[in-house]
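Each chain you see keeps its place in the complex, though not every chain is here.
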Amino acid sequence: MQLTPHVMALIDLALTEDLGGGDITTDATIPDDSRSVAVVRAKEGLILAGLPVFAAVFNRLGDSVTFQDEKRDGDGVSKGDLITRVSGPTKTLLSGERTALNFLMRLCGIATLTNQCVQRIAGTETVVVDTRKTTPGWRALEKYAVRMGGGANHRFSLSDGVLIKDNHITAAGGITNAVTRARRRAPHTARIEVEVKNAAEIDEALEAGADILLLDNMTPEQAASSVSLVAGRAPVEVSGNMRPDTIGDYARIGVDFISMGFLTHSARSVDINMKIETP
Amino acid sequence: MQLTPHVMALIDLALTEDLGGGDITTDATIPDDSRSVAVVRAKEGLILAGLPVFAAVFNRLGDSVTFQDEKRDGDGVSKGDLITRVSGPTKTLLSGERTALNFLMRLCGIATLTNQCVQRIAGTETVVVDTRKTTPGWRALEKYAVRMGGGANHRFSLSDGVLIKDNHITAAGGITNAVTRARRRAPHTARIEVEVKNAAEIDEALEAGADILLLDNMTPEQAASSVSLVAGRAPVEVSGNMRPDTIGDYARIGVDFISMGFLTHSARSVDINMKIETP
Amino acid sequence: MQLTPHVMALIDLALTEDLGGGDITTDATIPDDSRSVAVVRAKEGLILAGLPVFAAVFNRLGDSVTFQDEKRDGDGVSKGDLITRVSGPTKTLLSGERTALNFLMRLCGIATLTNQCVQRIAGTETVVVDTRKTTPGWRALEKYAVRMGGGANHRFSLSDGVLIKDNHITAAGGITNAVTRARRRAPHTARIEVEVKNAAEIDEALEAGADILLLDNMTPEQAASSVSLVAGRAPVEVSGNMRPDTIGDYARIGVDFISMGFLTHSARSVDINMKIETP
């Protein structure tokens, strides 16, 4: 995980909103020179993602916090397992705890959910990918969590890949025009993916030179007949309300990619706690 | 909803991550001078929250986007209902759509979930409140969504209220010491809430002058006997894995507040879409 | 003192305005490899506040500046006393000196003034507290300085405590309505303080459930009769042009809190200098 300036800016927003003018409970009750060790444990089974950002929260509050990691991002962690030990001034540990855990619990939640989806279609060639339906401000973190969970990433931003949807097709005057324009104007390093709704559009898109086809909101049956029609001429992605309990039906018919906004917009945080060890 | 500099900074992070070097699909396929109207519709029943931030995303991209709202934050919206109409340059509408919807869908998700919880305990005096387990960077937005859903807010940050937990009690040498110190050092405008685990702690906290008692991770039975013991001497809050299907048991026994991290850390986004209207 | 992202942002603004394109005097006259030790001394008696932010200014300019503190925040310092020694590149010491001292001199000024006020009412139970009349951008720093001087903090921000003033009362249709609404809508961790002007309002506020009463701009005589009327039913705060030479009159009549904007909006900087030691 790269702690880019963007991620650091998000950490700053998070600390600013939680600290405000300071932690009045801790200031009132904890001596300035107290130091402690806290243990971070999983309270349910999970896939770990986000330890570097968890640590960065504490480091932003002071330079004397150290970590002794027992697990690494991408590891499976069982209920009760120790994830890491945090040592430092007690005040810093208590003031940073909630923000650091809020980051970690959400990212582990996404990694864990992704992994469950990947497990459901294990044995197929289909790849689970994320979407741009990420939490605003969090995209790089959430896409990292998807990778830690065993999923793959779709394009990162509007700058990365060409994805021609119905609005673009209408405005450009048809699939052929839209693909031709994109081929001419978009970076040659970007593939061109086109959303198609039926057999005629599949043929038109492929003839126009689409690199990838997106089947949006099709039933498994419709998707299966589309896959037959494509017949390997381009990779096929399905999307639209894909959920853990429905993706198996699509994987079985041989689509190449299932893109799931669900991974990021509907993941719940997993439960992790941090406790000061008593000496 | 106040669009504070903090919220604007989060919008900027979101647009930066999604726009990068620009929207290569839209740039390639949409004419510069095209203008459109898009309709935003609920694809499931929901409580609306976040229209001002939805609009702010587009406004940050250019000053010629206008809105014709059919609903207001806090309204219940049925599946298929029109929420708002967005008019402006087609390129701006398409480039801002995903980020604006990502904000709106998450905030409506929280408002809707909160409302479901509030409905479950309707008829009781118990109030559903949120926690600090919010998405880092999003606290003000998410707490606003909780209010729109009919819930109430717990303290906003570590600066707002005194909440003495076990770590503070241990460090301060007992409940009495911790409460006394907090009373002396914390702003007199802040109430002092103390986490208690049993009858002895309840009595000690009340005698020390605690304003509110927090029962953490108690069963409904344990909570009921605690409420009897408190006997109205202070408001009582329960917390710890409170979920929509369990809160009824706590409300029935007469606790004053049920605080639910679930409202913000486990809400899913609701489905809303935005479609360019064809002329 | 917590060096939050907010405080670091203020330091950045300060260095940006003072450094512009660089320190042309130092660049022209000081060799790149020169290192020095500077001593920081009080030029008048003072209460120390702000050493961490003083150090942070230099650290932001380079990582090789070290400090040997002789005093700690909160200490009383006599004229001529050594506060700290700063070692590092001569250029960094000279370029950061003014900004670092500007922070320190102002914060010590506030701590020193606060302490003088606290001394004036020593022996009473009354507590000196600050207000929100702080220097924009500096609130956390200035409230910290008040604590170092022996004062206490009023609410940090508009999010922290409910303070119902005449404008709110008018808009809400009376004290009872305003308090009732606040009780229902504000976080339960916040106390509700109400500004009252006469006996009738005192009674109405207390009956409505106000937690604290604020007597604004009363003479000591008026305040004394109000305190009698309250008769311990709630803590009483006085405010409005409280100055060092008038607070004694209010403390004697037994008010609980005297809030003084004067502590932060009218403090002068104390004199501290920093001199390069000649070898």
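Here the chain labels run A, B and C in written order, and each chain numbers its own residues starting at 1.
One rule holds in what follows: a contact is a pair of C-beta atoms (placed from the backbone, for glycine too) under 8 Å apart; a residue touches a chain by one contact, two chains touch by 3 or more.
No experiment lies behind these values; they were computed from the predicted model shown.
Because every chain is the same sequence, the assembly can be counted simply: 3 are drawn, and the full complex in the file has 6 copies.
One rule holds for everything that comes next: only the chains that are shown with their structure count from here on.
Residues touching across the subunit A-subunit B interface largely coincide between the two copies, over half of the numbers being common to both. When you average the Cα atoms of each chain and compare centres, the chain farthest from subunit A turns out to be C.
Centre-to-centre, using mean CA coordinates, subunit A is 43 Å away from subunit C. The mean-CA centres of subunit B and subunit C are about 32 angstrom from one another, to the nearest whole unit.
The mean-CA centres of subunit A and subunit B are about 21 angstrom from one another, to the nearest whole unit. Shown for subunit A are the residues in touch with two or more other chains, namely 11, 16, 19-23, 95.
Considering their complex, residues 127, 129, 147, 152-157, 159-163, 185, 187-191, 193, 212, 235, 237, 256-257 of subunit B touch subunit C.
Taken together, the subunit C residues at the contact with subunit A in this complex read 2-6, 139-140, 143-144, 153, 156-157, 159-160.
Within the complex formed with subunit C, the residues of subunit A that make contact are 11-12, 15-16, 19-23, 60-62, 95.
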